[in-house]
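The complex appears here without one of its protein chains, the remainder shown in place.
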Amino acid sequence: MHIPDGYLSPSTCAALYGAAAPFWYVALRKTRKLLLTRLVPLISVFAAFSFVIMMFNIPIPGGTTAHPLGAGIASIVLGPWASILTLSTALFIQAFFFGDGGITALGANCFNMAIVGSLVAWLVYRVVAGRSAITSSRRVVAAALGGYLAINGAALCAAIELGIQPHFFKSASGAPLYAPYPLNIAVPAIMIGHLTFAGLAELVVTGGIVAYLQRANPSLLRLTAPGVPLPQEETQQATMTGWRVARPLWTAVGLLMVLAPLGLLAAGKAWGEWSVHDFADPAARQQMAAASRNVAPPAAAPSGLERLSDIWTAPFPDYLPPFMRSAAFGYILSAIFGVGTIILLTLLASWIALKVRPGLDHAPASTKES
Amino acid sequence: MPAKRSGTRGFLERSTSSFVDAMEHAFYAEQTARADGLLQRVDPRVKLVGILALVAAAAASRSFAVIAGLLAIAIALAALSHVSFRVLVNRVWVAVLLFTGVIALPAPFVTPGLVIWHLPLLGWDVTEQGLASAGYLVLRVETAATLCVLLVLTTPWNHVLKALRVLRVPAVLVTILGMTYRYLFLVLQSAHDMFESRRSRMIGELTGRERRRVAAASAGVLMSKTFDLSNEVYLAMESRGYRGDISVLDEFQIRNFDWVMLGAFALVSIAAFWLGR
Partner (left out) sequence: MSTTNTNSGTPVPVFEVLDATYRYRDVTALDHLNLTVQAGRRLALLGANGSGKSTLLRILDGLCFPDEGTVRFCGKLLTEESIQNDGFGVDFRRRVGLVFQNPDAQLFSPTVFDEVAFGPLQLRWPPDQVRRKIAETLEMMEITHLKDRSPHHLSMGEKKRVALASVLVLDPEILLLDEPTAALDPRSASHMINFLVRAKGGDRTVVTTTHDLDIIEDIADDCLVFHEGRVEATGTPAQILGDAPLLKTSGLLHSHLHVHKSGEIHTHSHLHRHEH
């Protein structure tokens, strides 16, 4: 799932660096506050561990083996924010030093695996594990499921990123410039492998490590498990810090929601069939305007957008007004859906964090506890 | 090549051999980074920015000729920097072909466009657009991978990290990256030793379930060790006055030669961006 350089257009890469940046920022702020001077050694050594775990061959049912991602276990043990930093660090070294995953695609890889992976795993684990005891087998199930869904969430993001490439980025003759397979091929092709092999490996590793830690080192599972409630005032403080620190994230998400569709559409134009000169040419402008409202004859519409419109307009019946069937509309709508889903997930996550465990302001392992 | 070993020893063996591969890669990189070649003499900051610009140009280009030109430049730089051709072929090109090449294989048949050939027997259509897209993908991935490997093979890793400071990466992240790399080998070694000893003690075949348990428990042991280590590292840092703010020595100096190289990188990448529009 490590996307190499050359599979994603520069604008997609930039957009995903942009999407990852606010998460990195908030993760760094939050973990600094949480871990204080412990941040550097904990993240570093754990990133080294994450790197090595990705090299494990995990035997999965059916006799073959697959590499795990380790996002689930990192998130369960460290919490989602430290996990984002940890996995991003591991991915960075893989990309720069070992050539595993591209440098231009690093933002995308971090977004998919470190960010989406960590958040999904953590959310699922917290919801499914509930308030069960540290050593309960419900936690093993929760962890296994969290790991499984995390890697599949990450894979789905990667599949969508790859799948939109041929819709937007083509040469003059219509040859896809980057990943060549459209969504209807890319998504099933990637997901089948992850719903089965890779997902199972993740399931085995995440559940298995949690089961092992329950026996051998349960203190490592304490951070993301419900503990004794903190005194009232500390809870309040935790809530406030949580919101204050997270504010840039919300601003960024809001901006992203507004800018991402516009940006990607603009990118679609710039990298698609319209050149910069077209913007100055009144005739071309008219054409563009026409195309985006789906009024002009199909031959004049940019083929990338046109193709996309087939996909996006599919769920919208023909009797809707034409603008609702246009590619641009469909794209904006889906971007809003996507970002909205992320916001909802994050809100839900914060809500659960406050409900289930009033204060996360504990270093995961103080000298005495580990 | 022999068929993949399956069974108990198989999965341990495959894991161990990936650990060994990683260590060998690091060893080779350290060796070539110390050689006396063209790129080794360039200031790491110039090299980092320059190579990233070339990678970006290769990623943005819509012209085969421009991407191929960048690949040729990468090969020339490799030759001038004592990076052996054999290593490029084995470690980069073949590896890329085995992955991206296979992924690109169906593209000529499934991409709609002008049919230029009919596959005999199977009767599949090969389209011009499909062939071009497979070509773009493979060429671009090869070029970017070659450029990236040059950076690592000609620059000591800690210099790459310090060079990131010019891209405004915060010092705390640079420190984390440096420390991760340093402990990577300790954890790798530890995992390697653990698997080797497991392997030597393993006599009979394990059932699938037992094998999964061994794998997960190994990961768990490794993780507990990781935590103990991070705690001790934390104490060692604190003992030497660490209070949460990192300060680093930025010790590179730009010489005339570096300005020349910076100019060359800028020229080539701007030209590639322009020509590859």
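In order of appearance the chains are A and B, and numbering begins at 1 in each one.
Keep this in mind: a contact is a pair of C-beta atoms (placed from the backbone, for glycine too) under 8 Å apart; a residue touches a chain by one contact, two chains touch by 3 or more.
These numbers come from a predicted model, not from an experiment.
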item	value
Contact with the hidden chain (one of B:V20, B:A35, B:L167 or B:V248)	B:V248
Sole residue of B:V20, B:A236, B:I254 or B:I270 that reaches the chain not shown, by the stated touch rule	B:A236
Given B:R62, B:R182 or B:R199, the one touching the chain that is not displayed	B:R182
Of B:S63, B:S84 or B:N158, the residue in touch with the unshown chain	B:N158
Missing-partner contacts on subunit B, residue numbers	30, 156-158, 161, 178-179, 181-183, 185-186, 229, 232-233, 235-243, 247-249
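As a working rule, only the chains that are shown with their structure count from here on.
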item	value
Separation of mean Cα positions, subunit B and subunit A [Å, integer]	22
Interfacial residue positions of subunit B with respect to subunit A in the complex	6, 10-11, 14-15, 18-19, 22, 25-26, 29, 52, 55-56, 58-60, 62, 92, 96, 99-100, 104, 107, 110-111, 113-114, 128-134, 136-137, 140-141, 143-145, 148-149, 151-152, 157, 160, 170, 172-173, 175-184, 186-188, 191, 208, 211-213, 215-224, 226-231, 233-235, 237-238, 242-244, 246
Subunit B partner contacts - residues on subunit A that touch it in the complex	4-7, 9-10, 13, 28, 32, 36-49, 51-53, 55-61, 63-65, 73, 77, 85, 89-90, 92-93, 95-99, 102-104, 166, 171-181, 185, 204-205, 207-209, 211-213, 216-217, 220, 365, 367, 370
